[in-house]
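Read the structure below first, then the notes.
Every protein chain except one is present and positioned as in the full complex.
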């Protein structure tokens, strides 16, 4: 950590800072600059974030952290990419790009089975579908809950596709884990630390969506919450951040993919459906995500989007999804990947 | 709801939309424009958000909602401001401005008792202090938990100040409600709907912080979650939103105060400590919040910020807090309020 | 335009609005809703934006525009994509993807000639290089000005590559147009309307960069400024928007590509160098832009980035650029384009 003193700060102030750095177990190292002093504090600054409090000392202008605050998620701890096993047949993080597709919400048996068959036929390797739905409005459809989980399990039985579904509450996490192959944490719960700790104690891969206004570093810190509880199987999902632009529902930050690839060994996927909020933009952004290096995609598919209980405007019909899969294969090959 | 058709959309597409509007129980009303048609759908659009799915129909350019999606929080349901009772002596939402002050985290008996006495002497009416701490890093101090709640209760016993503390998990909400006079929902849990529903079932006022990237309408929808479960005592707290500016930890959006006052009957307070992240800016922004019409303030006070377990850089020392209270009284009077 | 009245607005207020709509030359059309009235104003609302002022009338809640405010840039005016001729050999907007490459600043003869030869050899079709540099600091290198233009012209003579360079002032626009094949308007001047009008009067294609906090609609309005002065040859360039994320210099909004493709006939390119600010991320984002449907790319290449006068950290060395071009060809083919 680097402590920048104010221009013209008193020697007394500097000495107080040095004393405090030593008290906290770091070794101080002073650089006398042309207009101000800068003090390096050498030592492992993680887990002792109290050092930040030096910012309130007299004569201090700012405190600049040097170490990254995440450990288990970092490439410094594990250099080679993590390959996460989802089922006997499906793993993510290797050469193959994994496509998770299905409706936003499970609405009924026919809908989920029909969609599962269609996405499997098109080449998807995982079925998505929401049973517990975190909706902005308390008056919106909240999901079929356990009934929805049972229907997902039935669709898995029929198609063989592993399933991913959302967990919204520590109290029902065990229930979801009974049915689901991957536990999804939604964007609005991306810093719900009680929930992150809970899924960290379960033995299921976790698909962690980036929060709407989460920096990439905070995103890794949320992964770190899960991992520090013992669960190393975390899949990161870029799903759009909130910006001033309203032409799309969110702004899909595809640059997060190469940035994350440089910082962590965990697999990274993209969700162009939530990322754009409009089915017209799903195909180009799915192709772009693969070109940018994504390890997978999450795409909403619904047999009748105009009648969907949620997220109709961003859902692809099975036929359009099938056409997209064909294009995805070509782009994947062009960047030396496969679907 | 207004459905805008594309320029040159086929009559067939328009007729399909009209048919669907009727199916959903609305009355369609077509306006023929110079380049395109616009269709009004008359009826109560809340609770039937499925109407949004019309956006995926052929020939439709966009769907514009007219009704606000919140009901219980709206001024249309309740015109006069809500005055929420916190204790026998303290209510919020009336002429008096309520100041909630105390440390970010409860760290020990001496710290909390000393701070409670100091903020009471300065004129604060509520004691704040965190026992369960939602921290960005799993390696940071996570709070004293129940031990912290007991210390807060002890501080209340000694000073008579009611207490506000954060709830982070539906599973521990009942425990917090046993000790606390106000249940705080933090910014990172502002769309943790499981938690909102849970505190909606408890009989304690809820202090709801605005999420970092929450629009004002979404903020009211989260209040609506609490209210729709039966708990009408919601205090809204503006605490800064996330923007591109990094000179402050967040950007305190004081315009949210008059905007909210025009939309809801609920009281609105501001948190200039989290809103700025720097104790130098707390006093001017606290004064500004009162001038803008806030019903209260939440301010971090710590006897020794340099040694605080969390948020030291934004905490005021008791002496500075006392000086701020003096200035706040003058500004409050100038806008016909009192402290 | 749709005028939404407040719930319970007086009949008198509504009648005043209707009267005003008629005065302004529109035909009013009232829809009586369940809680409020909505009034459609039928007529061409462009060029009469004064209608917006109805928002300040008594009883009015909001005014929702229906028509898009741009005309010449819109697909309603011109359905087929515009193909813009840059030189005898190079056009943009067709099947071929155009790559514009070169240094941020022209620094000297050897540097620009060497780079021009290198990017040509790798397959770039246009040479970029700044002669007038808009720098955030008045103390930074401001460009070689006319001397830089002459060096660019020399590089064109040697390599045959047409050149693109920035215009920063209406007073020097004619000078730049003497030398340059494409006139670039930078992000910071994207709403410098005096400059937009000036280049609209010149007979050179304009490469218009998106402003850092410009919505896509405002972007098209700036193109409209150029076009309404008579110059229809506008190339739009997505170069990253400003968001809360600091891991990249800007957030490259690739979804702007399909969104713009749906709104306008103008060609759209992407600048992954400014969009990310870091050479590590240039290649993946360039590939992604092509997959998303971009008609071209603008990429910074410098023979010695560590010694560049500007933007060194985001510049590719010629060898890395050459490797990128090879990959770009594969991705372009996979989406049925060519380089």
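Just so it is clear, A, B and C label the chains in written order, and each chain counts residues from 1 on its own.
What we mean here is this: a contact is a pair of C-beta atoms (placed from the backbone, for glycine too) under 8 Å apart; a residue touches a chain by one contact, two chains touch by 3 or more.
Computed from a predicted model, the values in this text were never measured in an experiment.
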Candidate in contact with the missing chain, chosen from C:35, C:140 or C:326: C:140
So which of A:4, A:113, A:153 or A:175 would be touching the chain we can't see? A:4
Pick from A:29, A:58 or A:95: which residue touches the chain that isn't shown? A:29
Touching the absent chain in the whole complex: find that residue among B:21, B:285 or B:325. B:285
Across the whole complex, the chain not displayed is touched by subunit C residues 20, 46-47, 49-50, 52-57, 69, 134-141, 168-171, 188-189, 191-195, 197, 211-213, 218, 221, 224-225, 228-229, 242, 279, 305-309, 312-313, 315
Across the whole complex, the chain not displayed is touched by subunit A residues 2, 4, 7-8, 29, 31-36, 38, 40, 42-44, 64, 66-67, 76, 213, 242-244, 246
Since one chain isn't shown, list which residues of subunit B touch it in the complete complex. 213, 215-217, 241, 243-248, 251-259, 262, 275-276, 280-281, 284-285, 287-293, 327, 330-331, 333-335
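Throughout what follows, only the chains that are shown with their structure count from here on.
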Averaged over CA atoms, how far is the centre of subunit A from the centre of subunit B? Could you give it in whole Å? 26
Length of the line joining the C-alpha centres of subunit A and subunit C, rounded to whole Å: 31
Find the geometric centre of each of subunit B and subunit C from their Cα atoms only, then give the gap between the two centres in Å, rounded to an integer. 38
Considering subunit B alone, which of its residues make contact with at least two other chains? 242
